[in-house]
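Before anything else, here's the structure in question.
A protein chain is absent from this complex, but the other protein chains hold their places.
Letters A, B and C name the chains as they come in the text, with residue numbers starting at 1 for each one.
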Amino acid sequence: MDKLKTAKEAIQQVQTGNTVMVGGFGLVGAPLTMIEELTKHEAYDLTIVSNNVGEEGKGLGKVLRQGKIKKAIGSYFTSNREVGTLYNEGKIDVQLVPQGTFSESIRAGGAGIGGYYTKTGAGTKLAEGKEEKIMNGEKYVLEEAIKGNVAIIKADKADTLGNLQYYKTARNFNPVMATAADFVIAEVDEIVDVGELDPESIVTPHLYVDVVVRSRYQLTKEGVVELG
Amino acid sequence: MDKLKTAKEAIQQVQTGNTVMVGGFGLVGAPLTMIEELTKHEAYDLTIVSNNVGEEGKGLGKVLRQGKIKKAIGSYFTSNREVGTLYNEGKIDVQLVPQGTFSESIRAGGAGIGGYYTKTGAGTKLAEGKEEKIMNGEKYVLEEAIKGNVAIIKADKADTLGNLQYYKTARNFNPVMATAADFVIAEVDEIVDVGELDPESIVTPHLYVDVVVRSRYQLTKEGVVELG
Amino acid sequence: MNLDKREIIAKRAAEELKPGSIINLGIGIPTLVTKFINPDDFFIHTENGLLGMKELESDEEFDPLIVNAGKMAVGEEIGASYFDSATSFSMIRGGHVDVAILGALQVDENGQIANWAIPGKNILGVGGAMDLLSGAKKVIVSITHTAKDGRIKLVKECDYPITSLRAVDAIVTDLGFFERVDHEWVLKEIMPNSSLEEITKNTEFHFKVDQDIN
Partner (left out) sequence: MNLDKREIIAKRAAEELKPGSIINLGIGIPTLVTKFINPDDFFIHTENGLLGMKELESDEEFDPLIVNAGKMAVGEEIGASYFDSATSFSMIRGGHVDVAILGALQVDENGQIANWAIPGKNILGVGGAMDLLSGAKKVIVSITHTAKDGRIKLVKECDYPITSLRAVDAIVTDLGFFERVDHEWVLKEIMPNSSLEEITKNTEFHFKVDQDIN
């Protein structure tokens, strides 16, 4: 029942036309090894669900330059202005979502919630065309769940069942993305035996995780390094 | 900035007519000391948000017999059939909610979500009078957030800031209730110094907690015991 | 091993489970399923907040704060994890539980079940039944074929309030095993000591008989 696979084996799950969720806040908590593998993988026409879509030519930004991304769903593409340029040129679709709505919609996708009402964004340009509702005298907007075919996330430790723990602010979107895709690939820095993780401190229980991949690229004090 | 109070000091927050959330799955993870204090407190006409409302004459069942409960919101009053009897006699109001909807509505209350669409209960008697919506070909029902004036919850450990950790299945509804009330009283078995709880393993961050009370009644192998 | 009627049902339900599955067990007969599976092959989810439940193996293991959905003391498997109720039901509603084995008062021809309310009684409880039906990938009902008083449970149409619009996938009783195929009930297996006649006599809903049945 060991879920350990190589990055190359794991990436085969990603098919042309898929919606792929990718964890991370910038490079922090991003699955750098799997993103690297995605650049070598043939699938295209991807809808990428990711807060930033990397930086210009870096991380997911590399995949963007390869022309494999059809649509980007996220909250802050300011970190990669090529997204804006391509969007203005009509070359990609973009769905810009407030960051709280982004994470909540992914949570909803994983939790079997079809949609939910939030005040965030109500009455703004980002709520245009969305259903509104007055609740307790305040305006709310209906946001729909976001789901993916594949989620590629980054955790700190996994046991061989696929239970996960995260590290500091590298946690970010990874735990919710782990719940919201048909197939979940967790890239981790360390793999331990079953029973070594405290049952009270497991953040992502193994029922969410399909495959565990050992990380080869890590963000360290010296920047992104490739392990020997 | 120490939040430690006595049970008697803490219970003063509960006012006549309040909606009070009470944690616990049966007696497991129930704030037994604060419930005992509630039986001695004068507030009445309470709306109690609790999965079970205790057992016949026990825990919240005692408060029910005192006639202080106007309405009960929960998912499983089978464990205290007096709720059903009083309801059939028209003496109390009852809002029966599927357990997942119960916990999700409380989470929504704490998370600034006005309402959400779930398949749970759609098309059944419990969805009567509720708004329905077809999403992706399936019937969903709109459920509204549940909030409280006061939440009385049970945790295992607190630090003096009010960061909380729970124990095993005594966690249950406590963490979500901690988020969904204007005032939150956490009854705990152990109080430790700030810095003793692992920042990665704190389940309820202190911003949710107003008061910490040390437990006097605990559920042990020998049943409910009063500490000396 | 000499099995009683309820155990026979639980044992047959256990045979439907694929190794590696995430399973949620309702109160009553479903709870007995743990007796007939190898605990190393399955992961039992209990909606009050534990993945990796096991039966208590000794008195020393007893901890009053580790219980299942029926509030019975249980044990913790290696690799287990704890979570709050909202998270637990997110797993259920979100389709992360492979199989739910549930009890029922009635199952009807459409596959809908009734298992949470009996009109006229002062029992007010629904618990997690509606959530499990809305979210579990597969739902197996495990019940005695008829009630103690002879009342038929496999009915044309539920007259008790239904639990969900969703049709269940299989029914295991002490008399037979039914599967839902193309929106119809198919009797796939006659249990030992039973017969097609007995099943037919005690079943109101229409069902097909599988051609491979012996």
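Operating definition for what follows: contacts are C-beta pairs under 8 Å (C-beta built on N, C-alpha and C of every residue); 3 or more make two chains touch, one makes a residue touch a chain.
Predicted model, so just to flag it, every value in this text is computed and none were measured.
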Visible chains in contact with the missing one: A, B
Contact partner of the left-out chain, one of A:75, A:163 or A:215: A:75
Selected from A:5, A:139 or A:157 as touching the chain missing from the view: A:139
Residues in chain A touching the chain absent from view: 25-26, 28-29, 51, 75-79, 81, 83-85, 87-88, 94, 96-104, 106-107, 118-126, 139, 166-176, 203, 219-221, 223
Contacts of chain B with the absent chain, listed as residue ranges: 1, 107, 109-113, 159, 161, 163, 179-180, 194-195, 199-200, 202, 205-208
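Criterion: only the chains that are shown with their structure count from here on.
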Where chain B and chain C overlap in contact partners, by chain label: A
Whole-Å gap separating chain B and chain C, where each centre is the average of the chain's CA atoms: 29
Mean-CA-position distance for chain C and chain A (Å): 35
Separation of chain A from chain B, taking each centre as the mean of its C-alpha atoms, in whole Å: 33
For chain A, residues contacting two or more additional chains: 111-113, 200
Multi-partner residues of chain C (each touching 2 or more other chains): 76, 82-83, 89-90, 92-93, 134-135
